[in-house]
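Of the protein chains in this complex, one is absent; all others appear in place.
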Amino acid sequence: MEVKILSEHYHKDDFQGLTGYKANGGYEMLKKAFTMKPQEIIDLVKAAGLRGRGGAGFPTGVKWGFLPDNGEPRYLLCNADEGEPGTFKDREMMERAPHQLVEGMIISAFAIGSKKSYIYIRGEYDDSINSCRQAIKEAYDAGLLGKNIMGSGFDHDMDVYCGAGAYICGEETGMISSLEGKKGQPKLKPPFPAVQGYLGKPTIVNNVETLASVIYILRDGVDAYRKYGTEKSPGTKLFSVSGNVVKPGNYEVPLGYPLKDLIFDLCGGLKPGRKLKAVIPGGSSAPILTAEEAMVATLDYENLAQHGSMLGSGAVMVIDDSNCMVDLLGVTLHFYHHESCGQCTPCREGTGWLDKIVHSILDGKGRLQDIDLMDEVAGHMMGRTICALSDAAAMPTLSFLKKFRDEFEFYVREGRSKVKGQAHAQM
Amino acid sequence: MFQLSPAGIDFVKTELNRYETKRSAILPCLYKVQEENGGWVSPEAVNHLADVMDIPAAHINEVLYFYTMYNKKPVGRLHVQVCATISCAMNGARELAKHICDKYQVKEGEISDDGMVTVTKVECLGSCGTAPMMQIGNAYYENLTKESAIEVIEDLKKKSTNQ
Partner (left out) sequence: MLKCKINGQDVEVAEGSSIIEAFKATGQDIAHYCWHPGLSVAGVCRLCMVEIEGNPRLQIACNTQVQEGMVINNNSDKIKDAVKWGLDFHLINHPLDCPICAQAGECQLQIQYMKFGQYDPEMAERKVKKRKVVDLGPKIVLDTERCILCSRCVRFTDEVSKTNELGIFNRGDHSEIGTVDDRPLDNPYSVNTVDICPVGALTSREFRFQQRVWYLKNETTVCNGCSTGCSTKVYFNEEGMWRVKPDHNDDVNGYWMCDEGRGTPRFVNKDSRLLSAWNGQKDEGQDLEAGAAAKAVGQTLKKVVAEQGSDKVAFVVTGQYTDQENRAFLSLAKDLGVKVYHWVNNPEKMDEFDGLLIRGDKNPNTYGLKEAMKEVGVGSPWSELESSVSDLEYVVVAGPENHFAYSDLTDKVDLFSKANHQVWFVAGDHDVLRAASNKVSLIPTKTYVEKDGTYKNFEGREQRIRRVMTLVPGALSLTEASKLMSGQELLVDGNVSESYRKTNFFSSNERGYL
C-alpha cells in the first residue's frame, strides 16, 4: 500500500500554484513554525529521526546541529541536482508541488537561522527550474519570502541556481563548488560544509524530499511521523522504480516496505514471460541484489545494508532475465567514467580503466585475468578519494562480479554474451 | 568575432551582482553566450566573456569544459540527446539513438548535412521511469518508440524551418 504524504496532492493540477497549494493547507506549517523557537523545530526533526533522502541517509537534525554558533551568515542549499541513475522523484515534486519544497525550505531556514537559500537544480530539468522559479516569485509576491515574512520578523531570500550537466554536483561539496562558479569538484573534508561550506560560511545542504518532509513532521508530530517506517528508518519515502516493470514511476511507501511488494504489487510486476534476475535498490551506485535477495529485502537503511547494499536515493531498477549483466555493468561503468570529476587519481584513472576492461570483454577481447583485475582495481578505488564517486563505481563492479561471475566468465571464454548469444560488438 | 548583444551584456551585468560572489555568474553567463552564439561556446566567446565579466579566461574555460550542457563545438539546430544510462539502456535507448542516426545519416556527435540534426548519447537525464527518452533543446520527450521519436524530430524540424 502506498502511503501518500509528500505525494498526496500530486494529482491535483492546481497544486503547482500558490492558490492551489494554499487551498490544500499550504504554508500553514510555516505559520506554525513562526510560533516556535528554531531550536524546537530542530529538536522535532531530530526526534522524528528524519534521514537525508538524497542518498547517504544522514540524520537531518544531527546535520543541522553541526552548525557552529559563531555569528557567521548561514546558507541553506537545496540539493535538486538529481543525477543518480534511476532517480526521478525530486523532479516530480518540483514540477507538481514546488511550493511544498519552498515552504519546507523556509521552515528549515528559520530553524537553522539562514537568511539566504538556493535551490540547486540540474540544468537539464527545465520544467523543474521554471516551476521553482515561479513558486519563488509567487512566494515573494505573497510576502512568504523577503523581509519580515508573515510578520514574524524573519527575513529570508531564495534563488534558483541551475547546474549545467555534471553528476558530481549532486555531491554536497561538489554542489557548493559549482554554486561558487567553479568546476563542480568536491572539496576536502574536513572542514565539513556545516562549518565551512558555501564561500567558507556555514552551510547546510539537504535534498528536496528531505526539506519537504520537514513540513509534515511539523504538521503531524513526531509520533505520527514515526508511525510509518522502522525504528531506525522512520517515515515514508519516495521510490523511483524503473527498468523492466510494467508500471514504472514514483511510489511513496513507508520505509521498511518489502521490495517484492513494490515490484510485484505496486508496479505491476514484470512483462509477461519474464523472470526477475536482479534489482539495484538505491540508484546505480548501490550494490546489486540477486532475485533471491530482492524477494526478501525490505526498503529501509538497515535491511539493505544487511544485504550488502544500500537504500541510496530510493531508485529501484528492476532487471529481468533478458538483460546481459556484462552489458549493464558496461553501461554503468561508462557512466562513472564519464562523470568522474578527475580530481583524485584513483577515481579518475580507475573509472576509465574499469570502463575499458569491461568494454574489452564486451568486444569479445576479454582475458580471464580481466575479471580478477577488475575486482582488484575496484577494490583499490574504495575509500581512497575525496568523495564517494569512486566507491560508487567500485561497488556495482564488485557486486556484479561477485553475483554474476558466471556471465562474465562465459563472456570472456566464449567471446559472446550468455544471455544475448553474441558479442555486443556484433549487435 | 563573437560579441554579446546589448541585452546579453545587461544579462551578464545583472548576474554579476546577483550572487554573493562574482564568479557564480559564470555558469548562467555561459548559457547566455551559448544561446547567442548559435548553440555552442567558442574559444573567442570565452575570451569575450572573460573581458565582459572581468574574470580570468582560464576560470571560465574550466567551467565550460567541466559541464556537459555547454557545447564546445557546433551542433545542429536540433540537438537530440538520447539518454543511454541503465534504465534507458534496458529499454532500447541505444537502438533508438542508432535508429535516429541512421534516419538522418549522421554519426553520433556530428551535424547532419542539412545542419539540422546532431544526435548524442548522454548520461542519465532523470527520466528513468519513462524510458527511453530524449531531450531536444530544453524539452523532454518520453516513453518513445522509434516511430514516435522520428515523428517528434520531424515536427520540430518543420517548426524550425518555418521560423
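The first chain written gets the first letter, and so on, giving A and B; residue counts start at 1 in each chain.
Criterion: a residue touches a chain if its C-beta (ideal position, glycine included) is under 8 Å from a C-beta of that chain, and two chains touch if they have at least 3 such contacts.
What you see is a predicted model, and the numbers here were worked out from it, not measured in a lab.
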{"item": "Neighbouring displayed chains - absent chain, whole complex", "value": "A, B"}
{"item": "Listed residues A:R226, A:R348 or A:K420, member touching the removed chain", "value": "A:R348"}
{"item": "Touching the absent chain when the full complex is considered, from A:K183, A:K237, A:K277 or A:H424", "value": "A:K183"}
{"item": "Contact residue for the chain not shown (choose from B:G38, B:P56 or B:G109)", "value": "B:P56"}
{"item": "Sole residue of A:K247, A:K271, A:H380 or A:R413 that reaches the chain not shown, by the stated touch rule", "value": "A:H380"}
{"item": "Footprint left on subunit B by the chain that the document does not show", "value": "43, 46-47, 50, 56-62, 64-66"}
{"item": "Touch list for subunit A against the chain that is not drawn", "value": "166, 183, 188, 190, 337-346, 348-353, 356-357, 360, 367, 370, 373, 380, 383-386"}
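What we mean here is this: only the chains that are shown with their structure count from here on.
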{"item": "Whole-Å separation of chain centres (CA-atom averages), subunit A against subunit B", "value": "24"}
{"item": "Interfacial residue positions of subunit A with respect to subunit B in the complex", "value": "82-88, 91, 116, 122-127, 159, 161-167, 178-184, 198-199, 240-244, 248-250, 280, 284, 315, 317, 319, 323, 327-328, 331-332, 335, 338-339, 341"}
{"item": "Sites on subunit B touched by subunit A in the complex", "value": "18-28, 30-31, 59, 62-63, 66-70, 84-87, 89-91, 123-131, 135, 138-140"}
